[in-house]
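Removed: one protein chain of the complex. Kept in place: all other protein chains.
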Amino acid sequence: MSLLEVENLVVEFQTASGPFRAVDGVSLKVNAGEVLAIVGESGSGKSVSMLAAMGLLPWTAKVTADKLTFNGRDMLAMSDNDRRKIIGKDIAMIFQEPVASLNPCFTVGFQIEEVLRFHTDLGKKARRDRAIELFNAVGIPNPEERLGHYPHQMSGGQCQRVMIATALACNPKLLIADEPTTALDVTIQKQILDLLMRLQAEHNMGLIIITHNMGVVAETADRVIVQYKGRKIEEADVLSLFESPKSAYTKALLSALPDNATGDRLPTIAEFLTDQQIFEGAVR
Amino acid sequence: MTVVETTKNPPTGIAEFWFYFSRNKGAVIGLAVFLIILFMAVFAPFVAPHDPSIQNREMLLLPPVLSEGGQASYLLGTDAVGRDIFSRLIYGARFSLFIGVIVVTLSVISGVLVGLVAGYFRGKVDTVIMRVMDIILAFPSLLLALVLVAVLGPGLVNAMIAISLVNLPHFVRLTRAAVMTERAKDYVIASKVAGAGTLRLMFLTILPNCLAPLIVQATLAFSAAILDAAALGFLGMGAQPPTPEWGTMLAEAREFIQRAWWVVTFPGLAILITVLAINLMGDGLRDALDPKLKRS
Partner (left out) sequence: MTGGSKTFGPPVFQRKKGLAPMLRFIFGRLAVLIPTFLGVSLIAFSFIRLLPGDPVMLMSGERVMSPERHTELMNQLGLDRPMYVQYFDYLGGLLTGDFGSSIVTKRPVLDDFVNLFPATLELSLCAIILAVALGIPAGVLAAVKRGTWLDQTIMGSALVGYSMPIFWWGLLLIIFFSGYLGWTPVSGRISLMYFFPQVTGFMLIDSLISGQAGAFKSALTYLILPTIVLATIPLAVIARQTRSAMLEVLGEDYVRTARAKGMSPFRVIGVHALRNALIPVITTIGLQVGVLLAGAILTETIFSWPGIGKWMVDSVFKRDYAVVQGGLMLIAGMIMLVNLLVDVLYGLVNPRIRH
């Protein structure tokens, strides 16, 4: 049994100009200890499908799926209350903008201990010890002092470490990282990715990395899903994807890497393919 | 998550404005009510069934038409000296709208000028201007207006001057803030480099780009002016009896509060409806003019 199983997920938003389909029939599976990367341009519905799986979309979104289970439990059928007992505990998520993702009005200590307070029976002292332990694990120096700091007193990389520590607080079985390094400096990106990979291996977590960066994919993933305009275009293990991409879109995506640039211009997908050509080779 | 949108031909300014304005139903209703009031004010002599100052000694404190003892020719009843309340309200609309227009014109023109100077030149001029505005803001607006009228002498014109002065700091602050954000932008610097003079920069380059918040604030000031003028009239420091100004009418009606509810109710209702209509329009204007709020 896979950790997370999604079959034929469809997400529609009600907008002023009629319904907009952000995710269109995506299926995916993640096993414990596996790293799955979802790649696509912005607007390809990669974040939305994960937010849908966690039940975090606003009420304007309509979510349907043939199957959406976590650890064998149906996430769509369960009550909000039951879902909230899993979210933040067994499934955790970190986001693209670490500074904006932390509440500016509370100390980071409050924000990490809050998770422990809701999902565990730990007492006040034990929660604090656990928070210090977590800060040590994600490499934040002086954790005792840092717990009392506000997000605006920390750098972007530090904030992302806090987010990771918060996500790991209850030893989740699955961690979803939505563009975890996009907003960070290049040097910090590497550190954060290494940290994520080390923690994933230590805890044997399932990890889904959402990214548009092929470099990140190559460095982290076991398996890759390529998405375009809400649809799954290709799914393959990471080696075969890079060595022999099947779909025209993936080929185009790989050739759009800055390394392949000629002259001053970066190649764009639209130069190679139309939507129709992309979807012709799509898998379900 | 960005939603992909198909862009049609860009609409013209007015069409776009109307598109956003008309999406706000309240704003359209407000506009309609305001136009009706404006019409009645302009054509008061034709619309009003009676002369507002003629006293019908046989019809003192006549109740409105729908109550017991009411008469169809006196739609909203008569006051203590037998004047038709409906007609007085119609004529009163002239005063309220007039007050609003004058006050807004006075405070917008002076406020924008002062705010432009403060925001454009900064430095000592700015400090002095802002301190003076702080001083005006340190007084409750109505108290300052009341005292000013006491100095100038009670009456409509002096009430308007006082209210304009009390409104001034809002326009100064708003203009100054807008000018300061605009002044640093590239298009202003480009225009400066191209050799535009100070006056041209201030009035033709910067000012048009600060108009949106000013228009919204002007609408708010319009309704606030009507309320303040009515309050001064109510306190006996605005328009003087027998002027059919709504606040003054209320002040005259106070002693009949237990005997004739209509003398008290209708003038206030007229103020409320007018102010509400203008504020509804103001909300619609804000939605239509403020690009930051458009998409929400």
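Miscellaneous remarks
In order of appearance the chains are A and B, and numbering begins at 1 in each one.
Rule of thumb we're sticking to: a contact is a pair of C-beta atoms (placed from the backbone, for glycine too) under 8 Å apart; a residue touches a chain by one contact, two chains touch by 3 or more.
Keep in mind it's a predicted model, so treat the numbers as computed, not measured.
Across B:Leu62, B:Ala231 or B:Ala288, the single residue that touches the chain missing here is B:Ala231. Residue B:Ala177 is the one among B:Leu60, B:Leu113 or B:Ala177 that touches the chain missing from this view.
When the omitted chain is restored, the residue from B:Pro45, B:Pro140, B:Pro208 or B:Pro241 that touches it is B:Pro140.
Residues of chain A that touch the chain left out of view are 54, 56, 84-89, 92-93, 95, 97, 100-106, 114-115, 118-119, 150, 152-153, 163, 166.
Touching the omitted chain from chain B are residues 26, 131-132, 134-135, 137-143, 146-147, 150-151, 153, 173-174, 176-178, 180-181, 213, 220, 223, 227, 230-231, 234-237, 247, 250, 254, 257-258, 261, 264-265, 267-269, 271-272, 275-276, 278-280, 283, 296.
We take it that only the chains that are shown with their structure count from here on.
Between chain A and chain B, the centres computed from C-alpha atoms are 52 Å apart.
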